[in-house]
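Data first, discussion second: the structure below is written as structure tokens.
With one protein chain held back, the other chains of the complex are shown just where they sit.
We just call them A and B in the order they show up, numbering each chain from 1.
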Amino acid sequence: MARRAQPLTLAGIGAAGLVGALILGTAVAVLAEAGRGRLGPADWAALRFTVVQAGLSAALSVGLAIPVARALARRRFAGRGLLITLLGAPFILPVIVAVLGLLAVFGRSGWVSAGLQAVGLPPLSIYGLHGVVLAHVFFNLPLAVRLILHGWQAIPAERFRLAASLGFGPGDVARVLERPMLRSVVPGALLVVFLICTTSFAVALTLGGGPRATTVELAIYQAVRFEFDLGRAALLALVQIALTGAVALAALGAAVPDGMGAGLGRVVARWDADAPMARRVDAVWIGLGALFLLAPLLSVVLRGAPGLLDLPGAVWAAAGRSAVVALVSAALAVTMAFAVAVAVARLGRRSGRAVEATAMLGIAASPLVIGTGLFLLTFPAVDPVTLALPVTASVNAVMSLPFALRALIPAVAAAERNHGRLADSLGLVGWRRHWRATLPAIRRPLGFAAGLAAALSMGDLGVVALFADASSGTLPLALYRLMAAYRMDDAAAAALLLLAASLALFWVFDRGGRGHVEA
Amino acid sequence: MRFPLIALACAPCFALPALAAEEEAQTLTVYTYDSFVSEWGPGPAVEEAFEAVCACDLNFVGVGDGAALLARVRLEGERTRADVVLGLDTNLTAEAAATGLFAQHEVLDVAWDLPVVWEDDMFVPYDWGYFAFVHEAAFDPPGDFRDLASSDASILIQDPRSSTPGLGLLLWVEAAYGEAAPEIWAELADNVVTVTKGWSEAYGLFLDGEADMVLSYTTSPAYHLIAEGDDSKRAAPFAEGHYMQIEVAGAVASSPNLPLAQSFLRFLATDPVQSVLPTTNWMYPAVTPEGGLPEGFETLIAPERALLYPAGQVPEIKAQALDTWLGALSR
Partner (left out) sequence: MLRLEGVRIRLGDFALAADFALPAGALAAVLGPSGSGKSTLLGAVGGFLPVAQGRISWTGRDLTDLPPGARPVATIFQDNNLFPHMDAAANVALGLRPGGRLSAAERAAVDGALERVGLAGYAGRRPADLSGGQQSRVALARMLVQDRPLVTLDEPFAALGPALRAEMVALVRDLARDAGRTVLMVTHAPEDARRLGGLAIAVGDGRAAPPVPVAQLLDDPPPALRDYLGG
């Protein structure tokens, strides 16, 4: 693969470099402003809590995802494709919307508690570590299901056919086919969920139940916003990056699964799972998974629908701004991801991994520290308000880059593997090669990555809060402002709008990527 | 002695027309918290009223909440674009004054309708309220903190490290119980359902039925009564008295528009602003407007004792109270 450096390869290295500079540079800028920081015992407690909750969340998300993914992998039913798409919704849901939805279901006066009280049992309390973990499982179960389901579908149909011809029962299929697959997919899925949960902020804030549930990101927030201890904030950000880096290194053997952008529509014919018991077990798992993931969404819809048409104009304007930011952010994310993916495919194994790892830093970064650092760096030169939307779009792009990369790196590598030599022989080089040969081959993961980036950006509140004022706010900010003005019904309607906009953005891109080819 | 002071204080009023003649499109930038500028807050009315008399362009910049506002100003330091910072409260003014960024206000002739004597020469109050636990009318509330701690009533509170009401509660317990505060917090811990980042989250959870009571203001029921015609919310009177929040504004010393900024501070105490605050910010006005308080405010509880630490003592008390709080709630 040693070819001469091409512009796009350089662009990919450049993009990764920029991401690294943005994440580490802003932390250093904050640290420089502050002189030096010191971490106290509370910060170490926050680190401990972060690790515990992320570990539990990862274990539970992946543990529950296995039976759900198995059931989805081996059952064919009407609406299966729609269900899989909807099951993905929580992952792209704005945190505040999700928390409202979870409370409507699991809160003290939520549906579950109402049911418990009807039979004379005490209501649930979801505040505390278990609440944080519950919310994280809600967010990450869909991702874990997706990754593991992809693992299942990556087992060639022919193997199941072979297994059937050899008279394998379900146990034999599990031992010979499924467990080896899980051994290769599960560690990576655990790693991804763990990393996502380490930077949790809003969930811990609302459901944590008190200061004992303080995550590192939350400690950063308090250091920046309230105690104005920038040095501590920067140090905490570096600790967070070190933590995720260490975990990623420890799990180096575990290749992160590549299921992000792949089609999940295929159902492989299975002869080992026809027993009525297996059918029932699968039906229960699919039902429970769907209930757990969809009931909170349903509550958001029910609560928000009555006020939707009466929403003030400012909210619609904010929604428009959010959509623009989301589109720009998605364009930035996939452009960077494509350049990085090409660079990774072209470069040698070692430098390729380095570029990839740098570009993946976003998963561990603190948006608040990036925002503060950018603020400190740009403030002397420019009015931060004018930068609010561009900065939000860029930072959101960096934060969703890891997911875009997981979708695009394997796809670009596969495209090179499958058609690289053909393209070489036809003299297709440079942009024409990417336009004619690579892009069409990766259209589907590209659409998925763009949809994910747009949806994640739509719901993000992290950075914009630091820069924006009322006239340049995004939809999540408008939602908070409605809540601050006692307008909870409007806020509920705005939450529904946010949910619908996030899902619609994801759906449009993902659909566009699929084109006419049915899954 | 009194006359010259008044004349001095009033200088900006007389200077207004002259200013307008000199520079036509002078812009006054006011940093404030988000909810002040939202279309349901006082911001739009204040902007319209001030621009009608100042012949300037009033530009509100909404920056998170009160605590974030101070962080933002500190982050920007002397390079700040703000001429006025509006939305700090008495628990933050000592730290704000220590930054050295604020000028004296020169607004000395106003008869403040505050439960306490106003002596700060850097910050001007514009509205105030009492912190209180708000509950549904059907709920039978405890009568003080000891009552609350020994009951099984559930409460939603805010984190004192990220929210002004949260900090207010911390100081409330400290002011009411002093040495015994750690004991009160230790016993309150099992009543606390959760601790939220800001007021909005806690109040939203309360309205969704997540707890019996939420830390808010004595004026909160007025919103439901006046804006929604709903009289089902009450604030619980506590025998120890209620801690106060006085919201203030200050002019930035390095501002090139300092005279205009000071005239804005003065303007805040006048009827066009004070008359909109009760039903937009849902707080008591710092100067009762000519028409009195809006109908509905008379239904609110009136605490017998107003608790408030002098601004200068807050930082020290806060640091120690925060340790107590963290200790009690981290167990």
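Note that in this section contacts are C-beta pairs under 8 Å (C-beta built on N, C-alpha and C of every residue); 3 or more make two chains touch, one makes a residue touch a chain.
Predicted model only: the values in this text are computed from it and were never measured.
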Q.
Using the touch definition given at the top, which of the shown chains does the missing chain touch?
A. A
Q | Of A:R76, A:R175, A:R353 or A:R511, the one touching the omitted chain in the full complex | A | A:R175
Q | Residue, one of A:A269, A:L302, A:V324 or A:V382, that touches the chain absent here | A | A:A269
Q. What subunit A residues would touch the chain not displayed?
A. 156, 158-159, 161-169, 171-172, 175-177, 180, 269, 271, 274
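Here, only the chains that are shown with their structure count from here on.
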**Q.** Interfacial residue positions of subunit B with respect to subunit A in the complex
**A.** 34-35, 37-41, 43, 60-65, 67-68, 70-72, 74-76, 79, 81, 154, 159, 161-162, 189, 192-201, 203-205, 207-211, 220, 223-224, 227, 282, 325-326, 329-331
Q. What residues of subunit A sit close enough to touch subunit B in their complex?
A. 42, 45, 100, 103-104, 107-109, 125, 127, 131, 202, 205-212, 221-222, 224-228, 230, 312, 314, 372, 375-376, 379-380, 383, 385, 465-466, 468-470, 473, 477, 480-488, 491
